[in-house]
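Apart from one protein chain that is not included, each protein chain of the complex appears where it belongs.
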Amino acid sequence: MRIDCCYCGPRGNEEFAYLGDATLARPPADPAAPLDDAARAQWHDYVYLRDNPAGPHRELWQHVSGCRAWLVVTRDTRTHEVVKVEFAREVALARVGAKP
Amino acid sequence: MSGIRDVPSPLVGEGQGGGEARRGGRPPTPNPSPQGGGESRWRLGSGGLIDRSRSVGFTFDGRGYRGHPGDTLASALIANGVRLVGRSFKYHRPRGILTAGPEEPNALVELRSGARREPNTRATTAELYDGLVAASQNRWPSLRFDLLSLNSLVAPVLSAGFYYKTFMWPASFWEKVYEPLIRRAAGLGRASGESDPDTYEKAFLHCDVLIVGGGPAGLMAALAAGRTGARVVLCDEDFRLGGRLLAESLVVGERSSAEWAAHIAAELAALPDVRILPRTTVVGSYDDGTYSALERVNDHLAEPPEHEPRQRLWRIFAKRCVLAAGAIERPLVFGDNDRPGVMLAGAVRAYLNRYAAVPGRNAVVFAAGDETARTVGDLSRAGVRVEAIVDARTEVPASIEAAAKASGARLLAGGAVVRAIGSHAVRAVDIRTAKGETERIACDLLAMSGGWSPTLHLTSHRGSKPVWDERIAAFVPGALPKGMSTSGAAGGRLGLLEALETGARAGLEAAGDCGYAGQPVEVPEVEPESTVFAPLWRVRGPKAKAFVDFQNDVSEDDVALAAHEGMRSVEHLKRYTTLGMAADQGKTSNVTGLALMAELTARSIPQTGTTTFRPPFAPVAIGAIAGHHRGKEFRPTRLPPSHRWAQEQGAVFVETGYWLRAQWYPRPGESDWLESVSREVRTVRSGVGVCDVSTLGKIDVQGPDAAEFLNRIYTNTWTNLAVGRARYGLMLREDGFVLDDGTTSRLAEHRFIVTTTTANAAKVLQHMEYCHQWLWPELDVAMCSITEQWAQFSVAGPCSRDVLRGVVDPQHDISNAAFPYMAAAEVSAMGGIQARLFRLSFSGELAYEIAVPAGYGDALIRRIMEAGREFAIAPYGTEALGVMRIEKGHVAGNEINGQTTARDLGLGRMMSSRKDYVGRVMADRPALLAPDRPTFVGLKPVDRTARLRAGAHFVPVGAEAVAAVDQGYMTSVAFSPALGHWVGLGLLAGGASRHGERVRAYDPVRSGDELVEVCDPVFYDPAGERLRG
Partner (left out) sequence: MHYSIFSLIGQALRGNTGWQPVWRDAELKPAYDIVIVGGGGHGLATAFYLAKEHGIRNVAVLEKGYLGSGNVGRNTTIIRSNYLLPGNIPFYEWSMKLWEGLEQDLNYNAMVSQRGVINLFHSDAQRDAYARRGNAMRLNGVDAELLDQAQIRAMLPYLDFDNARFPIQGGLLQRRGGTVRHDAVAWGYARGASDRGVDLVQHCEVTGIRVEGGRVVGVDTSKGFVRAGKVGLACAGNSSRVAALAGLRLPIESHVLQAFVSEGIKPLVDNVITFGAGHFYISQSDKGGLVFGGDIDGYNSYAQRGNLPAIEDVCESGMALMPMIGRLRLLRSWGGLMDMSMDGSPIIDRTPIENLYLNAGWCYGGFKATPASGWCFAHTIARNEPHALNAAFRLDRFATGHLIDEKGVGAQPNLH
């Protein structure tokens, strides 16, 4: 399997480290806010539950043996076909509404 | 090239050779008198693609023979009249050569000897070399007389899956009696049992178009693609390009097929961007155009030349792939169809045409296809008497009638061979005529053909399902994987013209897909040929074993039994009967087995299932896949900056991850490691010692938000750390368990140096980059590992400051007042060398860590030793380091094992309640707060002379040692020179409140059971005065 790193170009998957589902968002974490059941449930889902789809999957990889960029890779888990690769930081910045 | 010359054949002289022969490079006359190199009447007097100018000797089962360069072991054996070459897996039936290729199920031999012995080597692909040594396998005492052939007598009891139904009583007999017998009987060849003396290589190759197979289709594809200027790689498993063109006596354009192949190969070799890899089998197809290919670099020699690998594993990245791997011929299923002398028709032609080797004198040809004409033509031109042509079809084409007439063979249309007669060699065949009469015809060769199956394995590797093609009664590639196309027989186009045409087209298209345009290649004129054959799988006949899978001895009866017992899906058939699971992976048997099952269950073949092929296409030496990653080179070795110096000191080294670290520095007269280590500890505690701590992870973190970033990844607070100060930090995983710890220093307002444990350096860096790039991208911070860039030494002991005064440049005041405990500064040392000084103590003594750019590491350790000489400084290794950290009750890898929380380790106070950090929320789960969790304690043996061992479990005194009373375990132990006895650290249920209690340290796997006293984990200088001095 090959991943087309946004920075380094196509490389074998052995150069990358896999983390997993890139659709998860870390819940709000205000130490002052009380940890009620809803908050605990939210954290449990974030840390432990996965959609684990058979089909397109947005997932986090890091080019550890290359530029060390974290990447959001969209890949089909049935065929391993990689359809899209993005810099994770840019995706994350868009998420928090900040600029690179 | 040595090879086919036009030698007139008597038959052709009589004008009976058939048009094809008159035009063609034709196999010449046999030479009845034994000739060249002890060869026999089994080698034609001339012709074939062998180098008759040279003769090479080889042995089979200890007997000497001779052959020629260009021979395979199989062709050389045939040319020496050898027919019996092996014994079958289960019934140990005598077996001969069936095929002329890698699909061979029978002719498997042990090739070479000693440590180089290679079991299960196909004689049909083993290139002959001078001095080749081969032996038959799976027989005892000899190939001709094999005791276990008695199995045949009880064959009905040894039906498919019989072992699932017996060997159950008495239960204890399975491992002791039954299984050892089965294991000894099973298996084929013998491994050498010795370390492989040869070396292997791995290499990468990038190209536009990969062409798999150098037959007519592959050559045309390579030519078409190559002429466009595309980067082309052509792999062929044979040592000579041409494939079928070498095996047949065909005419292409104005040349014999073999000459045409050589001609094209020459043009390809001249094209700058075409790379030809002969002796290279593409064995696997993987995602995104990745292919693995095995090049047999030196298997055609007795031994690889010095400094050369035996084999090379290529990882090929191709934008496009043209599969031109040809097709594999199928045997027919009839009584005793496995007798030596029963051979596939295509193989018979190959041995005659390519090797000028004669597999028999009196032949019967049995098939239901038009190729029979060519088989008969080749046989009779070689002087082999064709006794009969048996064609299962009642209507046979004119070409076959002509061939019969020309060869003087009887033509039995609508007939079938029902049984082969003979045991070690076929003597005759029983034929059922169209009228239903049975007659016996004497022969020593039966050429059979059940049609051809495209070699589509590589398409299947990536999950594409083959589809059934009635036209050729075979599976052909279905929807192809991205970037792959097929041409020729691999795509179900069996004829030569189709092969050339589809090859030319596929090559041009593949190059075009990669952006290379070119002119279509002109397809040479070839004789039209008919590849028609009627589906024919099996012949019902007298009771006799009729084999489907020769190598695994799977017979028609076994398939029937599987059907009968409900094992009807193709996978059940395979797994229950072992059909297709032998070393040939069913290349000649899968489709036939499927066809029989379909017939038995009244389903069509596609309804019954398709065959799934898994990599590799052909078996690959495990050593080749490992390449040079073996022995000391299995994984890289990381050496700390002081390694060379430590070697000079005679240090004992230890592997810690990829690092090789000094474990201790033995001195003359010291009797064991404990004595050396204890001396090193005493030296540090009483004077001064030095230790290379460069392996600890070092991460440079910079930016306006650096402090805020550290606040979020550490449990404790960093925004309030003053510049020039260091602080101990603790990191959790998001699930609330401890990830790592270390000391981090603030060198400037926006600059921190984070240190991690040696083991977690990479993991922590990855975690921090994740946190920054994904969780908090808005933070203005950057980080980089500097572990390799900086050499760092711990100088520890009461005299450490005095030593450093001789190392750090004088303008820097390192007095206790100016540079107190937990101070950190950028300084210069050894006369202007950039350096960093930290007042840290892992040992509990007055101690510093000093760092310089790695290139100065060797100089620094020598300088420190020099400066320390007057203080009797001594280097200490990882063992002494460990002893002192245990004496001080510091947690390390044994305690931070991924299963412990900050509270378990007595570090709960480091969890800030005023800020968020990774792991904060999940650390708050009930089970992580349970009071009975094992927590961090110290332990002393009640009998002070007793030795403690890590891994011992804690059980209450007086209680029976069972799981129910398991209260934790010993994590670390050391002999404390300061205390004069062993001390331990451990995790004990509710341990924090149990100081003073006694428990058993129970260690049954080492017969240990010590009474220990629970205490505070800090054994030495609990007040921590020494390190502040």
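When the chains are written out, they are named A and B in that same order, and each has its own residue count from 1.
In the analysis below, a contact is a pair of C-beta atoms (placed from the backbone, for glycine too) under 8 Å apart; a residue touches a chain by one contact, two chains touch by 3 or more.
Note that the coordinates shown come from a computational prediction; the quantities given were computed from them, not determined experimentally.
When the omitted chain is restored, the residue from B:Ile97, B:Ala582 or B:Leu1027 that touches it is B:Ala582. Among B:Leu148, B:Leu639 or B:Ala950, the one in contact with the hidden chain is B:Ala950.
The chain that is not drawn here is touched, among residues B:Ala402, B:Ile421 or B:Ala626, by B:Ala626. Residues touching the missing chain, restricted to chain B, are 89, 116-120, 154, 156-157, 159, 162-169, 171, 174-175, 179, 182-184, 186-196, 198, 200, 202, 284, 286-287, 290, 292, 315, 461-463, 557, 561, 564-567, 569, 571-572, 575-576, 578, 582-583, 585, 614-616, 619-623, 625-627, 629-635, 637, 654-656, 733-737, 893-894, 897-899, 922, 925-928, 949-953, 955, 961-963, 966, 969, 1002-1006 (touch as defined at the top). By the touch criterion stated above, the residues of chain A touching the omitted chain are 1, 12-14, 18-21, 40-41, 44-45, 47-54, 57, 59, 61, 75, 77-80.
Assume only the chains that are shown with their structure count from here on.
One simple way to say how far apart two chains are is to compare their mean CA positions; for chain A and chain B this gives 30 Å. Those residues of chain B that touch chain A in the complex are listed here as 286-290, 315, 317, 463, 482, 734-735, 762, 766, 769-770, 772-775, 777-778, 912-916, 920-922, 924-925. Of all residues in chain A, those touching chain B in their complex are 1-2, 10, 12, 17, 19, 26-27, 29-31, 35, 39-40, 43, 47, 60, 62, 64, 68-70, 79-82, 87-89, 92-93, 96, 98.
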